[in-house]
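Here you go, one structure.
Only a single protein chain was left out; the remaining protein chains are all shown in position.
Chain nomenclature is as follows: A, B and C, assigned in order of appearance, with residue numbering initiated at 1 for each chain independently.
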Amino acid sequence: MHHYLVNASLQIVPVVRDRHPYEWVDEVIAIIQSSGIKYEVGPFATVLEGQYDEVLKVIMAVNEFLYQRGCAEWISNIQLQIRSDGDITGEEKTAKFTQP
Amino acid sequence: MHHYLVNASLQIVPVVRDRHPYEWVDEVIAIIQSSGIKYEVGPFATVLEGQYDEVLKVIMAVNEFLYQRGCAEWISNIQLQIRSDGDITGEEKTAKFTQP
Amino acid sequence: MHHYLVNASLQIVPVVRDRHPYEWVDEVIAIIQSSGIKYEVGPFATVLEGQYDEVLKVIMAVNEFLYQRGCAEWISNIQLQIRSDGDITGEEKTAKFTQP
Partner (left out) sequence: MHHYLVNASLQIVPVVRDRHPYEWVDEVIAIIQSSGIKYEVGPFATVLEGQYDEVLKVIMAVNEFLYQRGCAEWISNIQLQIRSDGDITGEEKTAKFTQP
């Protein structure tokens, strides 16, 4: 794969009964934060921005973390937006709507 | 349905060849803005917050707009988060990650 | 909106701790079955096929059911595929892969 920036949206939906799902989500966001990747927490998902391999590495680290920590069951909802010949950034999609 | 706040994520993916899909997305966001509902544009989707009927009304207005304007084909990706006995707000999910 | 067939994918993810989420999903599928709409149960979602208004009516009936039955919280993941000038059927997308 190329080394351009890709955009990914990651939503974790724990299917658990021992804790409130948000507790798992908070721990997952801490994993994302500690990875150093560019991220933006939204109400439904966290958007990641980086090279394809970096982004996949974080997504897989999250799944590995949930497994190692004993999360009973979860659904990872992932959207990957990839352009063959260039970067995709969150800013290209939102700048005109968020700048004052 | 109740009158508590619900949260919705709306992503429109035009399946078209006459224009760049982002042009349709920009027009859809203008429809959302003109509806007066609380919204937040993100890189993958726009999050709406309001009463269930209000949120559905905006989602249906978007589909109606795309049809009336002759968008050839599109996929509406909708996530609705509903709590039976209370509000769901974007803030409850993101405040701890976005405040300084 | 037009009266052509649209395709929808509906996934209900209960966020509950009192019952196993699959129990709610089974009840939702029963609502879909009793609606008379054309449907296909898949491992992640149930695909609905019908006119736009019919499909929305079923989706809203499912949300109303979950509310009336006291499901604490849920996420409805909905994909609507709409073509402005014609039908969209599940078969047009899968026939070549499922026929013997």
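Observations on the structure shown:
Criterion: a residue touches a chain if its C-beta (ideal position, glycine included) is under 8 Å from a C-beta of that chain, and two chains touch if they have at least 3 such contacts.
As the structure is a prediction and not an experimental result, all values here were calculated from the model.
Interface note for the absent chain: among A:L5, A:I32 or A:C71, the touching residue is A:C71. Interface residues of chain A facing the missing partner chain: 1-2, 15, 52, 56, 60, 63-64, 66-67, 70-85, 88.
The set of chain B residues touching the chain not shown comprises 13, 15-17, 20-21, 75, 77. Although one chain is not shown, part of chain C still touches it, namely residues 7, 9, 22, 25-26, 29, 40-45, 47, 79, 81, 90, 93-94, 96-98.
Criterion: only the chains that are shown with their structure count from here on.
Computed centre separation for the pair chain A/chain B is 20 angstrom, with centres defined by C-alpha atoms. Within chain C, the positions touching two or more other chains are listed as 75, 77.
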